[in-house]
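Only a single protein chain was left out; the remaining protein chains are all shown in position.
As written, the chain order gives the labels A and B, with residue 1 at the start of each chain.
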Amino acid sequence: MTRTHAADVAVIGAGPAGLAAALAARQAGAVVTILDEGARPGGQIFRQLPAAFGTIGQPAADAPSHALGHALLHDVEASGVPVLARVTVFEARPGALAYERDGEVGVVRAKAIVLATGAYDRSVPFPGWTLPGVVTAGAAQVMVRGQMLRPGTRAVVAGTGPLLLPTLTALQAAGVRVVAALEAAPRTALLRGVGALLRSRAKRREAWHYARAFLRSGLRLRHGWTVFAAHGADRVAAVTIGRVDRTGRPRRDHEQRLEADLVCVGFGLEPSNELARRLRCTMLRGPDGSWVPQVDARMATSVAGVFAAGEVVGIGGVDTARAEGHLAGLAAAAHAGWTVAPERFAQAEAERVRERAVSRTLLAAFPVLPGLYELAAPDTLVCRCEDVRLREVREAAALFGPELRTLKMATRAGMGPCQGRICASILEGVLASRLGVDPHRHACPAAQVPVKPVAARCLLEALRELG
Amino acid sequence: MSSRSFDVVVIGAGIVGCAVACWCARAGLRVLVLERDGVATGTSGACMGHIMVNPEPEPLYRLTRRSVTLWQELRDRHPELHYLACGALWLAESDADLPLLQGLDRAIAGHGDRAWLLDARELHRREPALAPDLPGAWFYPDDAVVLPMQACGVLLGEAVRLGATVCTHTPATGVRLGPGSRIEAVRTPEGEVATAHVVVAAGVWTPAVHRQLGLPPVPIFPRRGDLAITAPFATPVHTQLLEVAYLRTATGKTIDPEGSEPDPGANAMNVQPQTHGTCLIGMTRQFGGLDRTLHPELLQRSLARAARFVPALLDAPVVRTWAGLRPYTKDKLPFVGPVPEIPGLHLAAGHEGLGITLAPVTGELVAQAITGQAPSLPMAPLGLARGAAGARHG
Partner (left out) sequence: MAEAPGPRLRPESARGPRVRLTCDGVPVEAHPGETVAMALWAADRRTLRRSTRLGAPRGVFCNMGICFECLVRIDGHATRACLAEVRDGMRVETIGPAPEAGA
């Protein structure tokens, strides 16, 4: 028997946006259910250790934002809002969701849906990036802060954006020797980023926390450097690093080879937008080129009863996510028939506008550097699932034209289980940098059921239930 | 388009257009492919990949058999082609289906061809993941499965290497006819292209193309199918599977695609393993115009039917689902060859569910017609005239 739940508001994602949305909707009177893929609520940023670990404490000192996280988690727990953990939502229609958990299907029917699905690391391909031991920055944080592991002995951390700092401090706290910390963006980006940070008290404190930890570590963040290649037979054993110009294009004049058994890479974030695409929300290009659902002043998407908040509507960080989640929760409750006082909306809308402005500036300080897509060699894989090399994409583009749909068909890039989550931005990036194809000519890819791979029996059951 | 003059202009870059381009280029013709969208963005980007001999009726056997042989030659010529030589099992669900298997066997023997009737024990030895109660099957060894879009790329790639030109996002907007209604040129938004031959290989969009170009009507009707595919290395079976009872429904009461009643849709089991162990699950059939929206209810029935024959499929992770349109004709045969009223106009469309199978033989026949060679198979059953005659009687 399929488990079915009814709610006024279903919130997908238990990070800061989702938790804040659930709380706001609950406080407005709505019956709320949270669905989250993780074992415990908190999302990627307020990551909690497994309950079975007991009270062994976090390896890294809590950042100020974690106090906010603890408060949100506490309030959600106190509010009695149920959190369906370890569930993968694989189908969404306005008013109904289907999820899989341990091979079983559940259906949530809700008057309003809040998408608070967060984001994940943007990947840029370089030779050797598919070797075991090369992981995303987020993966390394999960290892340390979510699983209390020391993931390696000698690590190279490379990428761009403010999230490199928490990754570095987590690795250091875990006793990993960071042999190189590489920020691809030039130092001026950091200064612009600091400018943005200074406009927000919360971000100032957060930045100070990580900066202090970083300064104490004695590490040097090398600006205008990145990882050029990872080497090894069946796992990473060494890396080549080098300098890049202001656009991220590799300069071959200062290459160095370092021994490392762990490489952590994160070139900014991209939104987890598959449910928004599945719900056929109107999608727009965000300032970083990502596809995000269009939202109005109260976080409503173009689809009635579907709201979105946090990283999924544009990378913005924890404060923006919380503010937007709060607003989306109020709007979702109002959509479900609960009364929300106009002044509460006004306050929430103003806070959201303020936070989004800060995060937009910060995001603009660390743009996606187009030249980084020149790191890939002809034999470098651009699609991990289907083992598609850059060379094959170029050959297909020469034969059939540079259209994404056709290239996917001809090469199978993007046809595997990641469903394009990792490789869609990579294909756009290499087409732009290698062939001069304007990314804006590509349409937003449609998403069909299931938005994440799921056993046929679950798909069958969900289609039976939802019709 | 650097040149303004070609021997043949192919309209449509699906599998049939790609094959026509390939065989015409092999014949030394200067080929231009016009595609209003991208390569394989229509039916060929949304279909199954069977290369399959149909034992009946006679004209279809000859066409499919010839085409399967041409596919085997393509496989030898293009090692990069994802071609899984898996054969096909036509499965009986119960003893009541066994006469259908014997009928297939008699038909294939009548052509002097070979296949095998398998009893339950032989069947389960070959495919242990099949439901244990299945009483038997008919196995045809030469059938295969390709990845349709990749196959389009291989065929078009060969054509391009032989000098063909491909213009995507370039529709044909008109034709210029000379004395005797002979084809003289094709119009595109980028100008006019002189040519003596036009091949319309636009699948379900062929009637629309003919309307646009002022050419004779073609009775082709879109028939949607809903599909699901698994992750790599998830297939529990290694042979293509069809339920033989499909033949009974296929020859029974047929829905009139021009009728006023909405088609409730139908489904039958067709499961195709692919190279790298993905498994494609079909098939559903429904007339409903050019709408390519997935029909969840039919897909659900199709998955359930597949699980009836292969219970282990229920555990396979599904990565994608989608819908595509088949170009259906009333007598289940495609329109291939010259259109006599308009000298220089050729049709290559209406292959319904056999577009991948029949693309090479279609390319061969069209190239033979254009170069004036004798056709390798009788063309009469494939002419537009037989469709027009049928329309007049009906």
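Keep this in mind: a contact is a pair of C-beta atoms (placed from the backbone, for glycine too) under 8 Å apart; a residue touches a chain by one contact, two chains touch by 3 or more.
Keep in mind that this is a model prediction, so the values were computed, not measured.
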In the full assembly, spell out which visible chains the left-out chain is touching.
A, B
Tell me which residue among A:Asp121, A:Glu324 or A:Glu403 touches the hidden chain in the full complex.
A:Asp121
Among A:Met143, A:Ala410, A:Ala432 or A:Ala447, which one is in touch with the chain left out?
A:Met143
Looking at B:Ala316, B:Ile370 or B:Leu384, which makes contact with the chain not pictured?
B:Ala316
Among A:Ala14, A:Ile34 or A:Leu49, which residue is in contact with the omitted chain in the full complex?
A:Leu49
Spell out, residue by residue, where the missing chain touches chain A.
37-39, 44, 49-54, 56-57, 59, 86, 88, 103, 120-121, 130-136, 138-140, 142-144, 147-151, 153, 174-175, 234-235, 272, 384-387, 416-418, 421-422, 452-453, 455
Under the stated touch rule, tell me which residues of chain B contact the chain that is not displayed.
231-234, 276, 315-317
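Everything that follows uses one rule, which is that only the chains that are shown with their structure count from here on.
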From the C-alpha centre of chain A to that of chain B, how far is it in Å?
41
What does chain B use to touch chain A in their complex?
38-41, 45, 147, 149-150, 152-153, 156-157, 160, 166, 168-169, 228, 230-232, 281, 294, 296-297, 299-300, 303-304, 306-307, 313-322
Chain B-touching residues of chain A, taken from the complex the two chains share
385, 396, 399-401, 403, 405-406, 409-412, 415-417, 419, 448-450, 453-457, 459-460, 463-464, 466-467
